[in-house]
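Left out: one protein chain. Kept in place: all the others.
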Amino acid sequence: MVISMRGDATEDQIQGVIKRLSELKLDAHRSTGLNRTIIGAIGDVSAVDTRDFELLEGVDEVIRISAPYKLASRQFKPDNTEIVVKNVVIGSREVVIAAGPCSVESREQIEKIAATVAASGAKILRGGAFKPRTSPYSFQGLEEEGLKLMRQAADKHGLAVVSEVMDASQIDAMLDYVDIMQVGARNMQNFTLLKRLSKVDRPVLIKRGLSATIEELLMSAEYVISGGNRKVILCERGIRTFETYTRNTMDICAIPIVHKLSHLPIWADPSHGTGIRDKVLPMGRAAIAAGADGLIVEVHHDPAHALSDGAQSLYPEQFDELMRELNIIARAIGRSIGDIS
Amino acid sequence: MVISMRGDATEDQIQGVIKRLSELKLDAHRSTGLNRTIIGAIGDVSAVDTRDFELLEGVDEVIRISAPYKLASRQFKPDNTEIVVKNVVIGSREVVIAAGPCSVESREQIEKIAATVAASGAKILRGGAFKPRTSPYSFQGLEEEGLKLMRQAADKHGLAVVSEVMDASQIDAMLDYVDIMQVGARNMQNFTLLKRLSKVDRPVLIKRGLSATIEELLMSAEYVISGGNRKVILCERGIRTFETYTRNTMDICAIPIVHKLSHLPIWADPSHGTGIRDKVLPMGRAAIAAGADGLIVEVHHDPAHALSDGAQSLYPEQFDELMRELNIIARAIGRSIGDIS
Amino acid sequence: MVISMRGDATEDQIQGVIKRLSELKLDAHRSTGLNRTIIGAIGDVSAVDTRDFELLEGVDEVIRISAPYKLASRQFKPDNTEIVVKNVVIGSREVVIAAGPCSVESREQIEKIAATVAASGAKILRGGAFKPRTSPYSFQGLEEEGLKLMRQAADKHGLAVVSEVMDASQIDAMLDYVDIMQVGARNMQNFTLLKRLSKVDRPVLIKRGLSATIEELLMSAEYVISGGNRKVILCERGIRTFETYTRNTMDICAIPIVHKLSHLPIWADPSHGTGIRDKVLPMGRAAIAAGADGLIVEVHHDPAHALSDGAQSLYPEQFDELMRELNIIARAIGRSIGDIS
Partner (left out) sequence: MVISMRGDATEDQIQGVIKRLSELKLDAHRSTGLNRTIIGAIGDVSAVDTRDFELLEGVDEVIRISAPYKLASRQFKPDNTEIVVKNVVIGSREVVIAAGPCSVESREQIEKIAATVAASGAKILRGGAFKPRTSPYSFQGLEEEGLKLMRQAADKHGLAVVSEVMDASQIDAMLDYVDIMQVGARNMQNFTLLKRLSKVDRPVLIKRGLSATIEELLMSAEYVISGGNRKVILCERGIRTFETYTRNTMDICAIPIVHKLSHLPIWADPSHGTGIRDKVLPMGRAAIAAGADGLIVEVHHDPAHALSDGAQSLYPEQFDELMRELNIIARAIGRSIGDIS
């Protein structure tokens, strides 16, 4: 942390800052320049509120130098984190694709979709069982029965399972069925939930919140890792901007940024990131071209009658086309998509 | 809902839209203009996903005409909702001020602050007992003991109590101590929590999420009202924009907008809305000048040693000055602040 | 400027940074902490691109400590800048109100509006003569003839004149008619225009761009002041956010922020800031309550037939009501509005 004093700060004001630092057990490093004095604070500043110093007399600006996360940073762990889930390694050279419906609707539906996405090369089946929705008047999910149906369909086709946990009370039930626990964008800063997931032996996929900075996304990962669970996957799924043509603006650049700042794998969700089917292919390709370690994509055999998010679900043949394109793009940057060739 | 067909849409495509509407039990109203056909959908469209129509052949654009909320709208209930809490009426001509520390820290602290804010004219004591924080390394609150201390301090000074509920599992314990249940910005779309609060006989204060539109804030109110609890208070507390000087940008205009769209009272939180003490007075005044029905303000007798958010807490004498200024401003627009004069 | 090295930076990398600083004639101040080395750069860094250092080997982060503007800063000039325009002093204890139509449309129109706003207490007449519009199909202004009509109307009622200059080629003609040269939001970073205005002996009102930070607004002021014209007035008029109910989100907090960072006066434009008449009164009051030094407001005697922006123009009687409310609010914070009482 660096504290820049105003040009007209008095010696008393400078001493005031140094005294406050020593109360917090931080060492002060003083540099006196031509126009102003700068004080560097050395020590553990992770729990310091920089605003407390901004308000001291004579202070011009306070800057936190070190990122507030540690365990999630690439400085802490230079090598990529690789996470083994069934027969894939997330965060490796291989790009991993999860696909499936927004919601599990019936045995027949999930079985049909699992078969088709597996045939196209997906390794993980996605599907929601708990579906609280923006409108209190919409379909709310099959709950545990949905998880059971998804597990059976996945096993039949050699797929792993990823599904969203909405509340800490659902964790235990989900452990019986799910290989990756997904934390939705709205829960990215639900610290109660994150703490509970940090005690579970199961990878956690954290989606970026609609108005979350990349630093905040990494802080959420820090919560889980600091509690003991190192298997964290991040996911870009669109942020809110003034552009209204699509629901969200996918921040594709978050992918190379996360790769620079952190050792954790990062995926992209072009279905929620765009909200509309005909943009899923181009944005899925863009994410892989930018270096994403995987995608999570909504696919439905009959989107027009899907109980939720049909508008952003791909038809099976579109998903198959996407997989063929991604295969070429992945190879252009020295990666691959499983056994497709 | 209005569906605008492309200029080159065929009759078959138009019939396709009309057929889809009838499947959803909606009446279609067809208008044929010079350049294009427009189809109005009449009926209950609250659960329709407009994107399903955008993707039909020949469709140019789909617009939802009626707002997705009903019970929260001023069209549904033209008169202001007034909510009685102890001896104040929120949503009436009287502007109501809630004040207190970010977190309850000790009996002495909450008692001292309750005395001072009551003396300045606050009617409600605010204070947090459950404090999950952005950093896993910070103070996390006194929990139920904090609620108890706050209740005692409030009762001694004739104040009501508002405190944040973080999780549905805390509701029962809180009912013993709290007059208004606050839903934080990060939980604005925690639908599990909102549903539970809709069954409770206690006013609910819903804070706007950092990236929530005003319409989404009103949808969250709709969740609570549609479950049976009509006592909802809304609160503007800053949205996220590109401006970085303050943590958030307070959207003061949300106040008159909510008053136009809804019958519910709207407050403002200039402490979280700005994040820094010296902006709380001007923004508190601005909110009341724009017509806010109340404020929720952080006050601490020793902000430099507060366990959380000291940087945005007012000193008691600043709060007293604010109350005197607000009293004049409120009267400039035909309102008042309790018995201050 | 402070350069924070990575924890694993080598001595060679540290020396590389110091060498680069010395090439730029900057002194390096080295602080070695437990975990990392921090290098302070002392000297004139105003033309340094911080990214050049971010890309050097071993560098973690680069932070510009001093603001990139100087002459516009309160550190450079602690006292408020006061600007005399005819018989008012902008930036003084007195709040100054400019009002008038969006566009000058005819002699009768500008005369009628000048009479009414003067009667309500405005001191400055606003009106546009050059009106390039978003749509190429709309009314484009009366040009020099409009300026002439506005000057006559203003003189008759003892008002000063503010009008927007769209292009450097219009400056000379405007000098004959206009007391304050307004730079519109879209031109806030038109540096060609700003440089020309820096050579003119006339106050310049710079409106904040839709996506401009407060720092960028102050940099635009710096352009004008550094060229020799110290009479700069800033104006908040709404920024672009994800909220779509109004065209823009007025960042009321920019007012106290500018007052802290700079000695320049700051106004607000609630007409463009909201885009709709019924929000102009609450937002005008909010701006003055937050400490604005003035307002610029659109008023029209017949908004329904205004050639531009009628929807955001106040009726004369609404403007009169606003002035009465502002008078009380200004006094609540120790200011006044001219000779109204």
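Note that the chains are named A, B and C in the order they appear, and that numbering of residues resets to 1 at the start of each chain.
Criterion: contacts are C-beta pairs under 8 Å (C-beta built on N, C-alpha and C of every residue); 3 or more make two chains touch, one makes a residue touch a chain.
Nothing here was measured: the structure is a model prediction, and the numbers come from that model.
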Omitted-chain contact residue, chosen from C:E222, C:E298 or C:E325:
C:E222
One chain isn't shown here. Among A:V48, A:A72 or A:A290, which residue touches it?
A:A290
Check each of C:R93, C:K156 or C:R186 against the chain that is not shown and name the one that touches it.
C:R186
Give me the chain A residues in contact with the hidden chain, please.
211, 213-215, 239, 241-246, 249-257, 260, 273-274, 278-279, 282-283, 285-291, 325, 328-329, 331-333
Contact with the hidden chain only, please: which chain B residues?
2, 4, 6-8, 27, 29, 31, 33-36, 38, 40, 42-43, 60-61, 63, 65-66, 75, 240-242, 244
In the full complex, which bits of chain C touch the chain not displayed? Write them out.
46-47, 49, 51-52, 54-55, 68, 132-138, 166-169, 186-187, 189-192, 195, 209-211, 216, 219, 222-223, 226-227, 239-240, 275-278, 304, 309-312
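One rule holds for everything that comes next: only the chains that are shown with their structure count from here on.
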Per-chain Cα centre nearest the global Cα centre, belonging to chain
B
What whole-number Å value describes the gap between the mean CA coordinates of chain B and chain C?
31
I'd like the Å distance between the centres of chain A and chain C, where a centre is the mean of that chain's Cα atoms.
39
In angstrom, rounded to a whole number, how far apart do the mean CA points of chain A and chain B lie?
27
Shared-interface residues of chain A (touching two or more other chains) are 240
